[in-house]
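The complex is shown incomplete by one protein chain, all other protein chains being positioned as in the whole.
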Amino acid sequence: MTQPLSVENVTAHYGTTKVLEDLSLSVAAGELVSLLGASGCGKTTTLRLIAGFLEPTAGRITLGGRDLTRLPAYRRDIGLVFQNYALFPHLSVLDNVAFGLKQRGVGSSERNGKAQAMLERVGLSGLSDRLPGALSGGQKQRVALARALVIEPPLLMFDEPLSNLDAKLRVDMRVEIRQLQRANGTTSVYVTHDQEEAFSISDRVAIMNAGRLMQFDTPENLYQRPANAFVARFVGFENLIAMRVVAREGDQMTAEAAGGTRLELSQARFGDIPDRFVLATRPDGLSVSADPNAPGIPAKLGLRTYLGRAYQYQCETETGRLIANGALSTPLEPGNPARLVPVPDQCCVLDAE
Amino acid sequence: MNTSMPRSLVAFAAVVYIFLVGPLIIVIGAALSDTSYLTFPPQGLTFRWFENIFEISAFRRTIVTSMQLAFLATGLALLVGIPAAYALNRHRIQLPSWLSTVFVLPILVPEIVLGFSLLKSVAVGASLPIFLSLLIGHTLIVLPYCVRVISASLSSFDFSIEEAAISLGSRPAKTFFTIVLPNVRSGVIAAFILAFITSINDVSTSLFLTGPGISTLPIQILAHVEQFFDPTIASVSVLLMVLTVAVMAIVERTLGLTFLTK
Partner (left out) sequence: MPKRFAGWILAFPATVLVALFLIVPVTLTIATTFGDGSGPVAPYLDFFNSGFRRTVLWRTLEVSLATTAISLLLGFLTAYVVSRAPGRLKSILIIAAVFPLLTGVVVRSFAWLIILGKNGILNNFLTWIGVIGEPLSMLYTEGSVIVAMVYLFTPLMILTLVGVLENIPDDVIQASASLGATPVATFRQVIFPLAVPGLIVGAVLVFTGSFTSYATPQLLGGERQMMMGTLMYQAAMVNFDWVSASTIATIMVVITVSVVLAMTRIAKRLNPMTT
């Protein structure tokens, strides 16, 4: 039982403050989509809207063709995993898991059987009589997961489910969540502020900022082809260099940055480049060269830090401060001049802001 | 929010609130009525029943006694209660766990039993003066509020701050007044107000300890109601409300409190 979710032109307010503006998002049946962004970006608001704890001021939410917009939360049939687990402290682990079945009128022996089976699936079969207070964080998380899964909802939603766990457990749990989700084929929405977590488990990721959707794509595309400066910065393109095309010659094109630095770029690699654009690179995409004639941006090297795989330099250039990486074999001293050479594979071209 | 509240439940709560606040409004109305019997709604407005309070010497005297008792008892209870609360938190390992129960005993033991026992042992047995016996009784019944409320705010106080001050060269006693006390100020204020209100409204303990010439305002009101049933009683009740609120307001203004909103 799996259904597509569609959020259409949804706007939401807290009091008079607009917290979500004209958001549209569609999640295919069986897909896992993450909502990613800093706190206050609207990702949790979106989840609460879908869950029915908040009503949109405009727009529509449908699940498998069923209009959820005005349906009370308890009739939406959505499995939710909360950040703080939200287990019922007065009920045993088994009763927690069986709670949703009980609301659906499932008889006690059947629901205990199903709950027990689900507990086995998440690896907690021995703990059914415990109270949540006696469980560790990871165990609580599994109970929360079992409780949401056992009702076999057409949609599962996770609200920063791993943020209270330690680093090691977080990685294990996210693999487990992905496996369970895949096995059940349940459409899922996953809210997180952790980029690695979102990218590693999602089919697609929606990056949000200030109540708006910035880009909604596969992790690969987001990582390599951010659509705008916000997403570029978010996925680690730390150097954003404003440029202007000065000459086009077949595939080759010459662009100039502030201060007169000129770079040659291939149109075939970057597609149609507008007259004004922003060249974005990660520190890895700017390599530091001591050769004064290298085809790059003239820079004066500043602080050097050791990254293990490379040295990283804070560089002063005519276009501002840039961050570039240099080879471990040739450490350069701060204060020296150098050239920062863009690595085409690791650059992308964005519209001018 | 989508967590709708059944309308019938809201209506029920509204009725409960009318039940809670209504009688107080009735007392205030009755105090202002220009009739010689108690009635509501007031017929004509007058302040003469308030003037009448001060014509009756028993009221004049007991208002003073009640205020004195409330301030002294609260002061004394804070004086012994603050160190006790501090000890319970800072030196918890040293002290037995039953000690905190000792300080709640005055709430656990019925006040009326405490009053009667103090009458037997202290007022009659040890022949202590009436005012002193009353003061002992009141200090005891307000002590639990002082210890518990201040203890509660000390329990969230980070004692490493105190250690930091001492490591910087501040002497322990001075540190208590300059570092610890200012940080639990809202607790002290809350304790003061609770204690003051408890003392000024007390009946059950005072009942047995008042004597010839010395009584408290609530006991005097009780005695008066049994003989006269005129608006003076309503106006003296209002006066007692006003006094309580005034003390709260003064304490709030001078010490700045936000405990009600917490």
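Details
Each chain gets a letter, A and B, in the order it is written, and its residues are counted from 1.
As a working rule, a residue touches a chain if its C-beta (ideal position, glycine included) is under 8 Å from a C-beta of that chain, and two chains touch if they have at least 3 such contacts.
All of these numbers come straight from a predicted model, not from anything done at the bench.
Considering the whole complex, the residue from A:A58, A:A86 or A:A227 that touches the absent chain is A:A86.
Shown as candidates are B:V113, B:A164 or B:I250; the residue that touches the absent chain is B:V113. Against the chain not shown here, chain A presents residues 51-53, 72-80, 82-84, 86-90, 99-100, 102-104, 131, 133-134, 147-148, 151. The chain not shown here touches chain B at positions 3-6, 9-10, 12-13, 16-17, 19-21, 23-24, 26-27, 30, 37-40, 79-81, 83-84, 86-88, 90-92, 94-95, 99, 102-103, 105-106, 108-114, 116-122, 136-137, 139-140, 143, 147, 197, 200-204, 207-208, 218, 221-222, 225, 229, 233-234, 237, 240-241, 244-245, 248, 260-261.
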